[in-house]
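For reference, the structure discussed in these notes is given below.
Only a single protein chain was left out; the remaining protein chains are all shown in position.
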Amino acid sequence: MARSEIMLQRTKRYKKMVLFPLIASIMLILGPALLLQLYLSFNYYSIYSEGWWASEWYALDIFSEVVFDSRFHIAIIRSLGFALASTVGCFVIGFGLALLMYKNFRLQWFYYIIFIIPMLTVPIVIAYTAEMILYQKGPLNGILSSIVGRDMLIMWITNPDIALLTVVLMEVWNWAPFSFIIMMAGLASLPKEPVEAAQILGASRFKIFYEIQLPLLRPIIVLALVLRFLEAMAEFPKTWAIFQGGPGTATETIPVLIYLNTWYYFDWSKAAAMSYIVMMMMVVIILTAIKILQKENKRIAQVQAN
Amino acid sequence: MTKSQKQNLDNVIRYTLLTVWLLIVLFPLFWIVATSFKPDKDWLAWPPVYWSEEPTMSNYNNVWGGRNGACRNAICSIRSETIHSTS
Partner (left out) sequence: MEHAETQYAQSVQKPFTALRNSTIISFISTFLSVSFGAFIAYGVSRYKVLSETRMFQLLMLRMVPPIVLVGPLSLYYTTIGLIDSLTGLIAIYFITTLPYAVWMTKSFIDEVPIELEQAAEIMGANRWTIITEVVFPVIRSGLLATFLFILILTWSEYLVAFILSKTDAVTLPVELAKYEGSSEGRVYGRQAALSVGITIPLIIVGITIRKHLARGFSFGMIRK
């Protein structure tokens, strides 16, 4: 009896000690930022104010201006589309590579090492390198010209219709290894017995994949997709460093638009309102993601128990 | 198709697809390294210069060596001095 009481006391003490730095840093650094952002979305901070504390009360005007701003709407759609496209792209390639590679073969280690490199590359370096390569008179077009036979002068960067696709391609190159690593681990952790049993029974390879391996992999697939999607929504270096949101507004995703409003148009309040709306949107997406992941986690535990 | 023929075909497809992606991964890495050794005139050439005819250490010298560069300890300055005398 006494022992469990001691355990409980210890737990509480440890908890207090250990969580203190976490909570302290959140309250000292993130808290004020969050509150200030809220403040700015109700009080207009203009370049003529002597400081952010001298902002004028605008009530809901700032929010309503943002809510009805079509440029904001389009940026949200662009971000969602970009995140979706790049997540699917990363997943298809990552999973495809994993499927081709998870069974041991001769040069597996070599391919594995090379394939994880893009994820280890600094994103801003990828951005500037891509800019060099995708230049209209650059190597990518050069290679394409040699393959196709005539001069291919695709304007990867300056054509507004292609620009966002270019960013998607860069993002997929950068992060396909992420899905690749997760799916490799997932495939490797699958129990062999059901697959072998089905093979003995004569099931086709496709059927084995679809009805045995895929369902077991579902939690991991969900994890890979969710994490990548959330990070893709926040992507900044590749869209900003090369395009600055352009040409025109072709690559103006949410982070770019908020950045422009804050530091180019100096419309801090508008950016603050946008940020809050985006935050609420992300919270909804994230809470849904948490619920899905928790459900999948439970599924794994159940399957493990069987 | 016999079993081993099928396995061979599988292997061929597998290696082809993997090698395609391998090249896609390696090309930008190769390009950035190659460009770091290019003298000024090769930076924006068309048709593109894949590996410079006259590779140089001047870019590295400019960025990582010399007085303004990143390494200011003895080893780096010795290296930049020998480079200065040859370029």
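Assorted remarks:
Note that the chains take the letters A and B in the order they are written out, and that residue 1 is the start of every chain.
Here is the rule we go by: contacts are C-beta pairs under 8 Å (C-beta built on N, C-alpha and C of every residue); 3 or more make two chains touch, one makes a residue touch a chain.
Note that the structure is predicted; figures quoted are calculated from it, not measured.
The residue from A:Leu19, A:Leu107 or A:Ala197 that touches the chain not shown here is A:Leu19. By the touch criterion stated above, the residues of subunit B touching the omitted chain are 32-33, 35-40, 42-44, 58-60, 62-64, 68-72. The set of subunit A residues touching the chain not shown comprises 10-11, 14-15, 18-19, 21-22, 25-26, 29-30, 32-34, 36-37, 40, 52, 112-113, 116-117, 119-125, 128-129, 132, 178, 181-182, 184-186, 189, 219-220, 223, 227, 230-231, 233-234, 236-237, 241, 254-255, 258-259, 262-263, 268, 271-272, 275-276, 278-279, 282-283, 286, 289-290, 293-294, 296-297, 300, 304.
As a working rule, only the chains that are shown with their structure count from here on.
Subunit A and subunit B have CA centres that are 29 Å apart. Those residues of subunit B whose C-beta lies close enough to touch subunit A in the complex are 11, 14, 17-18, 21-22, 24-29, 31-32, 35, 44, 46-48, 50.
Listed in rising order, the residues of subunit A touching subunit B in the complex are 93, 96-97, 100-101, 105, 111, 114-115, 117-118, 121, 125-126, 129-130, 132-133, 135, 137-139, 142, 145, 173.
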